[in-house]
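Sharing a structure with you now.
Here the complex is missing one protein chain, while the rest keep their positions.
Naming follows writing order (A, B and C), and every chain is counted from residue 1.
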Amino acid sequence: MDFYSDNTAPAAPEVLAALAAANQGVARSYGDDAWSRRLDEAFGRYFGRPVRVFPVATGTAANALALAACTPPWGEIFATDAAHVIHDECGAVELQTGGARLTRLPSPDGLLDASVLEAWLADHPVSLHSPQPAAVSITQASECGTVYDAARVAAIAGACRRHGLTLHMDGARFANALATLGVHPAEITWKAGVDVLSFGATKNGAMGAEAVVFFDPGRVGDFELRRKRAAHLFSKMRYLSAQLLACVEQEFFARNAARANRLAARIGAAAGRRLLFPVQANAVFVRFDPGQKQALRERGFGFYDWGPPREEAARFVVSWDQDETHVDALCEALAAWN
Amino acid sequence: MDFYSDNTAPAAPEVLAALAAANQGVARSYGDDAWSRRLDEAFGRYFGRPVRVFPVATGTAANALALAACTPPWGEIFATDAAHVIHDECGAVELQTGGARLTRLPSPDGLLDASVLEAWLADHPVSLHSPQPAAVSITQASECGTVYDAARVAAIAGACRRHGLTLHMDGARFANALATLGVHPAEITWKAGVDVLSFGATKNGAMGAEAVVFFDPGRVGDFELRRKRAAHLFSKMRYLSAQLLACVEQEFFARNAARANRLAARIGAAAGRRLLFPVQANAVFVRFDPGQKQALRERGFGFYDWGPPREEAARFVVSWDQDETHVDALCEALAAWN
Amino acid sequence: MDFYSDNTAPAAPEVLAALAAANQGVARSYGDDAWSRRLDEAFGRYFGRPVRVFPVATGTAANALALAACTPPWGEIFATDAAHVIHDECGAVELQTGGARLTRLPSPDGLLDASVLEAWLADHPVSLHSPQPAAVSITQASECGTVYDAARVAAIAGACRRHGLTLHMDGARFANALATLGVHPAEITWKAGVDVLSFGATKNGAMGAEAVVFFDPGRVGDFELRRKRAAHLFSKMRYLSAQLLACVEQEFFARNAARANRLAARIGAAAGRRLLFPVQANAVFVRFDPGQKQALRERGFGFYDWGPPREEAARFVVSWDQDETHVDALCEALAAWN
Partner (left out) sequence: MDFYSDNTAPAAPEVLAALAAANQGVARSYGDDAWSRRLDEAFGRYFGRPVRVFPVATGTAANALALAACTPPWGEIFATDAAHVIHDECGAVELQTGGARLTRLPSPDGLLDASVLEAWLADHPVSLHSPQPAAVSITQASECGTVYDAARVAAIAGACRRHGLTLHMDGARFANALATLGVHPAEITWKAGVDVLSFGATKNGAMGAEAVVFFDPGRVGDFELRRKRAAHLFSKMRYLSAQLLACVEQEFFARNAARANRLAARIGAAAGRRLLFPVQANAVFVRFDPGQKQALRERGFGFYDWGPPREEAARFVVSWDQDETHVDALCEALAAWN
């Protein structure tokens, strides 16, 4: 009963079908194929405005390359202290930017508050001697399973505009956020002031495909050279592009996210007063009494510890493919302790 | 009639089958899955000795990370002036090494000669002020479609040993070289002194999977951190590993390469006196009279120009999936000019 | 009346004399001169044990190169949130390390507490996905004008040993700390567990010379290549070395620091209840009522604002060459408000 992560799930059948369909005949390499050439248009329809889209194979590549496109080597990038770019990418952002600084801003729930950003910037004047503020990265849905609504994104974007910063959204679980908010993808991205998005597909059913989406083509610059140099320009690009097209053009993608969210909400309800954060996507964070985590593991539940190790908390992530009987079992166990 | 590259071909049906077979149930992410855990053993059988194997998704990633594992930022890497790492990776090696120098050594046919390396090293004394020689990278089969036999590799390895250099082999078309030489993979790798290999699968039938193979586990060092930081640690790693297992465990991989080589040899025979290099793998390089390339293109043949643009030469690459009737047509056209 | 910084002072006459004395005849370049060859021995006497010493010209170079010598590109370096390496070096550490992470630890007074470091490490488990803790950098005297005693350094060093971290000391104002503590240089460096020191000379009377001091020769590694590549291997190295020899071999260096400290203490006494931090070196941090800073500036005092701009605080730094009548004037002005 695996609740470790949504990336332990297999690829969705629709994605496998898309790969099989793309596996016909020759196709020019490095993105000059029929699938890749359709990406800008397909994502443009999905987002409701012209965009430029670049497939890569991992979320870390998407984040690091997107941030590198808007941050000089002496730049500074702000993110919450829970951010994937800070904790879980082993310096990938630093590599691709040529050494930019990642600065943690405090957040109780994984969501950045515009006022926290503003206060930091007010307290840290910039000079020739300091790293130069360049970008803000927010995660939607956040690493704590919480979600930014459009107004909150817009408030951050406003602060970014005032200070000349680019706003990046790490959308590794973008589909889950959308499913919760019930809004058009435009509302929480470009309409709210996001400049560049790491569009996540892998966690929600792709085999291995993410997209860097520029809402302002003027920001693309040398992105293609950056991607090539990062070894993320695939020779047989059609297989990345076919996955991404399936995700933005077929119905399963939203359905997968909605299902995972719904199951997570069930777990959240069972956890009740033990919840660390509101359940707004497909992850549930639970505080336990001593011994309870061990007991769950002995019953066959797999999950990661959460937070400072000295706390008795755990993270449960529900994948698109989660066996609902496992969710039933987990809910039952949690409810018994409530 | 596409002779642009072997990466315009689709994935082999065996690879697609392997992906479908791997697409079952949950699997721990980031390489802690049943497929990835079998890699060292499977490649160990393939190469006839214990090895450490790390999947990545592109040949550029394999080369850049393999070379970074043995070259400090102030190091110098030697390769022929035709090498992919020099011309076709947009500085990926420089990125991953942190700025190492790539130095071109002359070669008339894409193959490095040990004596050329020795002469260069003798003529360029090392000091605190110069980049520090660290590695040699040779390509098997070479970018000119030629092949190193075991003795030639061993001669280069001997020079490397004498000067404290690591020997890397870019095996983007390793299978094609093997098919030509008819030897065990061990003979042209570790037995001949190769330290680390970029094992290519994509061009010969994989969808997108390459492997960095360390023949000496002592050289692995921080490779896993390097790969993660380069954004080439895949969350759903099983899909890379399943492709690679299929390639080293199933018969199709050798068959694909042999077929491509055979068809290339047919084209080479038709080109006759016009050949730039002996045809030893799946690529054919032909010198033309003025106007002939244009005539071929008008008849529907697709291929890249080769060499200094002022020359009338072209490269034809045969893929594992090449339509033999296209080869027939090309041979006929070439033979008519011979 | 300049209290901006101790680097607005000229060079001490003893340093100018040393430069003139070194300006005789030919000397082999790049450190193979009589002055540079004496450095290890002279600093060895100063510190009471064999050391390896490498001159550079700026404190930023000393810090960045020292930290690069003990931190891989994917490493993490801890420093207080007031640290010069974090705020005032524009990413120099990131450049020289190849992209390492600088992580801020909270400190109310510029001094790191071992327990804060231990708690952070306990709360942030390391994995393949995270930056890898590699080093701790402490500043002696700190950026808040406070000083580590030997016990406090040793406590930090103990935590470093337990976690496999290198301990670096940014000693831009090392002489001022020594003057306050009245101990032998060994007591607060290698005897307390410091591995590598940026020995500052410029602020205390040199023209432009700092030294990276390795207390364990085994840690030097490729430092000379790093320094050369950083463009800090000077061709006429004798002029850096002569300055450094003067500082560790002549009496003026300790006298300069003691004088600056004494004058700072006078200012501190005058500031009284307005002090932000205890005055333990040559810098004084004062909280003001609204309008008072402006009044001081109108009377001709030059100084920097301190801290979050919304606070009414200021930093006064006393140089080795400070005109004591200016100190008199400042004390008088401050005392009037106490």
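The criterion applied here is as follows: a contact is a pair of C-beta atoms (placed from the backbone, for glycine too) under 8 Å apart; a residue touches a chain by one contact, two chains touch by 3 or more.
These numbers were taken from a predicted model, which means no experiment stands behind them.
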item: Hidden partner chain, touching residue among B:V26, B:L39, B:L65 or B:L95; value: B:L95
item: Candidate in contact with the missing chain, chosen from A:R37, A:H129, A:R162 or A:R297; value: A:H129
item: Chain not shown, touching residues in subunit C; value: 2, 4-5, 7-11, 16, 19-20, 22-29, 56-61, 64-65, 89-92, 95-96, 202-203, 207-208, 225, 228-236, 239-240, 319, 321
item: Positions on subunit B contacted by the hidden chain, ascending; value: 73-74, 87-91, 94-95, 97-104, 122-125, 128-132, 307-310
item: Interface with the unshown chain - residue positions in subunit A; value: 30, 72-74, 98, 128-129, 132, 222, 224-226, 228-229, 233
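We take it that only the chains that are shown with their structure count from here on.
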item: If a chain touches subunit A and subunit B alike, it appears here; value: C
item: Inter-centroid spacing, subunit B versus subunit A (mean Cα positions, whole Å); value: 34
item: Whole-Å gap between the CA centroids of subunit A and subunit C; value: 41
item: For subunit B paired with subunit C, centre-to-centre distance based on mean C-alpha positions, whole Å; value: 50
item: Where subunit B touches two or more other chains, by residue; value: 225, 228-229, 233
